[in-house]
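Sharing a structure, written as structure tokens. Questions coming.
Missing here: one protein chain of the complex. Every other protein chain is in place.
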């Protein structure tokens, strides 16, 4: 049995199929390139899942054996089934890590977990991006110097409509004059979430050595800790009540009945 | 024109209609009792809206003129239309305050804004609850001594599956031996959110003087500050770009095209 | 009696006295320029206090009548008496707002309240800074467009060694290629804290219209809410104990004794 960190790389796999110049950069798909980068490390075992597969490749079985899920989508957020989004959300609550990439800021799963609109500003001009480390000691920033650069990229700018991150790992500087919170962490239930900005499909971002390094760091950081708690809103019966208690007053629920949801 | 704080009290209005012993406590409905309590203060103007009205009484017009919305639901969370939930969520992002009451922990709007399951444990035994102030200087705790008591109540116990609150205002002690984070704040977009635990329908909780005081404090605390920002994910054109920039590389979007959502 | 917001502008007042080119920009001192800017608004009453005054101008009486304190220091952080720092800290806990400016990131009061080193990187090259709004609806950003610019400034760059801010209001872009979290909020006790980066003494930053606007917004945002709670670690005697309780076991403290500190 493998003791490697089990990562599932989810890819929308739409633009690679439609646009020749994107396929030229990612002949096996962006997801496969991301997975290949992760698999360079000896301690990670990354497999892929795509929108077009049954259940988008995210069956309960796949998710149950996934420790960290990475998510890239752009053109087809609306085609992801709500039932699958809920399944992913529950696994995050149980402790599965989630790495949301670039245009995934508008993915259903990201908006559901954060509760905000997740909007931003953008420009597609092939400009330079410099990604600064806000906390050099952070596990996700290991091996990165004070900053790294991406020579050609799409710009994302503030305001980024997110709840305050738990930790700010990276902030980007753009040649055109904008800034953006490019590396942010949150926790929902017991799942660690990391948003990482780079990744526009028209540039070879996922071939970039430092992007690949950040992704390796991020999936390791997001691995589950603790146990897989499945919450169920249990009714506390007399036997479960710690202090002696005499039931008083009128009630809504009969003995043995579950709560309303 | 009124300068009072404009509050809309939303009530599910189901159990009051079905159960004689609940109607005896709230002859005009729980929502009306809550609104009456708020209207005791000279500076608040509270009106009601209920599930059974068209658009659940929450038309765009009603929401646009609402500064703070209070939400009580229990038996019919699933009957609240998703389109209305989204409308409320957008208004919260714009700055409308939201006070979620008791069994509203399972309301669609609360789960969507927080991103977690919002589950808890519960017991209906008419036991005593003592609600402790965690921060005596907090605006929502003004006029409350170190604690106040509710003689008969339903118990809610930890674990309460929420993201860490921005501020912990109250924690409850229960006669049967449990504890619960009974007063919690968060912010989503520019909207302030307050969850307040008391409020089971089989007891006269909303007639309780200190519960009424907390609700008055809470709606004042949650009033909008700043401006009503509607985010739209704008494309930054050359004219909007602060630094001179020459467009390079291949692009996905034609000039004038909006982004993908 | 005045109903204006009572602000005390604290200035170190060292470089204005030593350097001709700084005195040329701030002939009455940086503190007086900051206070003049605040006093342009009809609803604010700003007075000054400086390092050189007895008790640095921050007597208990002055602090007790101060609703918001602004702090600028650079050359003489070490000359601020610890007793005065503690006095300011207690007032913050009670709800006094605190606006920390520019090089005040290394002020004793800021480091004590945040608990981190508050270090950063810096460069004095007269370069351009563009300050982006991260949340256009935030009270402190009102009246500011998407961004504003300062033509000549000292650079501060990430990593900024602070605890995660409660809210990120501004992030700066620098001509030389860096970024910085320029507007951050925290709360300690009931006091609201805002750090605002601009303000190097060799440039006329506090004459800048948008800097003045942000400062007006910030002091209004930081005004005390709720009540002035003075915590005292009280011993709970039998009379204060809510539930009947029989004392058991050995004790450390005699009846009537206070706790150890």
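Lettered A, B and C in written order, each chain numbered from 1.
Quick note on the criterion: contacts are C-beta pairs under 8 Å (C-beta built on N, C-alpha and C of every residue); 3 or more make two chains touch, one makes a residue touch a chain.
In this text, all values refer to a predicted model and were calculated from it rather than measured experimentally.
Displayed chains that the missing chain touches over the full complex: A, B, C (touch as defined at the top).
Interface note: of A:11, A:57 or A:95, the residue touching the hidden chain in the full complex is A:95.
For the chain missing from the display, the contacting residue among C:103, C:135, C:185 or C:217 is C:103, taking the whole complex into account.
In the full complex, subunit C makes contact with the omitted chain through residues 15, 19, 21, 74-75, 77-78, 89-90, 93, 103, 106, 112-117, 119-127, 152, 155, 157, 159, 161, 163-164, 175-178, 186-189, 200-203, 229, 231-237, 241-243, 245-253, 259-261.
Mapped onto subunit A, contacts with the missing chain fall at residues 94-95, 130, 135-139, 141-142, 147, 149, 166-167, 187, 189-190, 221, 225-229, 242. Across the interface with the omitted chain, subunit B contributes residues 130, 132-136, 157-160, 164-168, 171-174, 177-179, 181.
Here, only the chains that are shown with their structure count from here on.
Look at the contact of subunit A with subunit C and you find the same residues on each copy: over half of the numbers used there are shared.
The distance from the centre of subunit A to the centre of subunit B, each centre being the mean of the chain's C-alpha atoms, comes to 28 Å. Centroids built from CA atoms put subunit C at 36 Å from subunit A.
Subunit B has residues 187, 189, 229, 242 in contact with two or more other chains.
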